[in-house]
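With one protein chain removed, the remaining protein chains of the complex are shown where they sit.
Every chain is named by a letter (A, B and C) in the order it is written, and numbering of its residues begins at 1.
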Amino acid sequence: MRDIRLLTQMFIPGTLIGPFTQANPGLGGVCTFVGEVRFDDGVEALELTHYEPLTLPGMHDLADRAFDRFELMGLLMVHRVGVLRPGEPIVCVSAAARHRRDAIDAVDFCMDHLKSAAWFWKREKRANPNGREWHWIEPRADDTRDLARWQS
Amino acid sequence: MRDIRLLTQMFIPGTLIGPFTQANPGLGGVCTFVGEVRFDDGVEALELTHYEPLTLPGMHDLADRAFDRFELMGLLMVHRVGVLRPGEPIVCVSAAARHRRDAIDAVDFCMDHLKSAAWFWKREKRANPNGREWHWIEPRADDTRDLARWQS
Amino acid sequence: MITVVLLGKLADLAGAPALTLSAPLDWAGLKAALPDALATAIDDPRNRVAINGALLADKAGLQAVEGDEIAFLPPVSGG
Partner (left out) sequence: MITVVLLGKLADLAGAPALTLSAPLDWAGLKAALPDALATAIDDPRNRVAINGALLADKAGLQAVEGDEIAFLPPVSGG
């Protein structure tokens, strides 16, 4: 069971994970990561832009690599685009496998790649004494390091 | 938010994870692992015994170590005891944190320890040509190796 | 009375999940009061012993008195 989506509207992870788990009978474990927009000081919104011709094919490519690398029964990978408010889910990755190590590592692998190697650009709307301004988020060294763990 | 439980009855992970996520406002990510009794050939049931005076304190101890080792906002750790049928959830660990690495690693850490170092004994009821018999499950080398990853 | 709780496959060796023995008991007295197979098994360092919920670092130093609960704990099962 493979379910890869870009969503333009708010979603509730639980409504995806229940059916996903049901769709993989015989599994030993399911690992799920849900990322939310953090309530950071002064941040009122986060906007994710993407480039359609690359973003979704890139996610499918990532899914292919996860299926090659780990023994998976199913993989769910859902990412929001558009404007999100703090507290809203931005990404949900769920992997079903016979053994827990494959499920956990596949989620870890997909998240590291979605964070640093997927075609998304983020900016946040911050309130400051002069009003509200959008600021682009730059890549972080941490994310590049996380990605390097999978090069071997 | 810290929620550590031994359950004697069937549970539905989604009913725990929704409220757990809500109880940790400001989180950046939640990682959840749910383990289920696999449909293995001829296995009709799995029985988990535990030793009350050690098992629950041992789980609290593990939670303390996870909070010491990772930057967590919340940790949910629920384990079944008693007789379970294939497909039933046996364990659910969920970690909420500001950053994904802490959430994912904390779940990985707790699962490795619950599998190899927590006070549970498992046996499975197998059907064979002579009827049905209970067989104890022995520790696996894989689980010991997984645990060794956290010794450093 | 002293209660002996048997976990995992050690319960099969005893034929019951718990036994009741007369107090007091030291390690030698405990082994003498148990079926042979079980007395041998509890000497195996992989099998741990707890008294009143506390694991014993030194089994041979066991001293159980009236009302105590002794538990025999074989290696736990992996996943």
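By our rule, a contact is a pair of C-beta atoms (placed from the backbone, for glycine too) under 8 Å apart; a residue touches a chain by one contact, two chains touch by 3 or more.
Computed from a predicted model, the values in this text were never measured in an experiment.
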Touching residue (missing chain; options A:R80, A:R100 or A:K115): A:K115
Chain not shown: contacting residue from B:H50, B:R100 or B:H113: B:R100
From A:G35, A:G74 or A:P89, residue that would touch the chain that is not displayed: A:G35
For chain A, the residues touching the chain missing from this view: 35, 49, 51, 53-54, 57, 115-123, 136-140, 142-144
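Going forward, only the chains that are shown with their structure count from here on.
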Chain A and chain C: spacing of chain centres that average the CA atoms, whole Å: 50
Whole-Å gap between the CA centroids of chain B and chain C: 27
Of all residues in chain C, the ones touching two or more other chains: 79
Multi-partner residues of chain A (at least 2 other chains): 100
